[in-house]
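Every protein chain of the complex appears in place save one, which is left out.
Presenting chain A:
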């Protein structure tokens, strides 16, 4: 009788033992907990220090950097800040990797005035990207000391989105893909976030399209990139162009460009550099991170900083880049 006892219906879907599949056959996956991140939507725009100067950045946002009229007069020869306003002031900034507590930034000092172009160079792993990401509030890092003042405000107390709305932009060294979100929707959302902050009506998709269309030419991008998902399947060069397109659409007082030249062919490099130049005005500033002389020749920074092991160890003018190109990092240390 026991022979006929069938504990299961005959057609159960049990896995035969010979399955030598991959990591698979996890019969269950433990609960995963969703932790809501702190999500303060309040703009903490109250200045924590007395404003050293008055900016009218609200007006500037109304006219995001226009694509035309790039009469950027390079201050590269002067080297003196004159009466220009201080835009970014970084003092003794130290930061660790949030997860491991490992210190990457070990006391960075840097000041950027309005209208200036700065470059940061340095060996792989010296902390350039980390510095850039810490400035824009990347959650992978934790600031452990020092201060950062941007347009008179304590940048370190602001949420990442507030930093962006305040006029800080960083183009990522490796922009990530966002599957399922189209490029134009993404840009529209970002642009509308700025409009909201300025108490302006948001733009619908059609109005926005009209606004963005002329900007495509600037970065030499085809219209169909707008309908593709953000960076999905984009080549390395296309991703960089897309970052610059975002900059052109949103505008910024300080643009941090992390290796916009890497992975670009010669023509693309010229396009991107041209686009950046055309976005420059006498008021906004650029902090570019690069390994190459080429971009420096195109964009002509007034100052070049050398970063080493989480610190800026040397600052000079464009001639540093030439020395670097010839003799490598040991030639300047």
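Keep in mind that, in the parts below, a contact is a pair of C-beta atoms (placed from the backbone, for glycine too) under 8 Å apart; a residue touches a chain by one contact, two chains touch by 3 or more; residues count from 1.
We take it that contacts and distances are computed from a predicted model.
Within the choices "S-adenosyl-L-methionine-dependent methyltransferase", "Piso0_002175 protein", "Protein ABCI7, chloroplastic" or "Exosome complex exonuclease RRP44 homolog A", the name that UniProt assigns to the complex's undisplayed chain is "Protein ABCI7, chloroplastic". Considering the whole complex, the residue from A:178, A:216 or A:323 that touches the absent chain is A:178.
Among A:194, A:241 or A:311, only A:194 touches the chain left out of the display.
Summarising the interface, chain A meets the missing chain with residues 1, 4-16, 18-29, 31-37, 39, 41, 136-139, 159-161, 164-165, 170, 172, 175-176, 178-181, 185-186, 189-190, 193-194, 197, 229-230, 246, 250.
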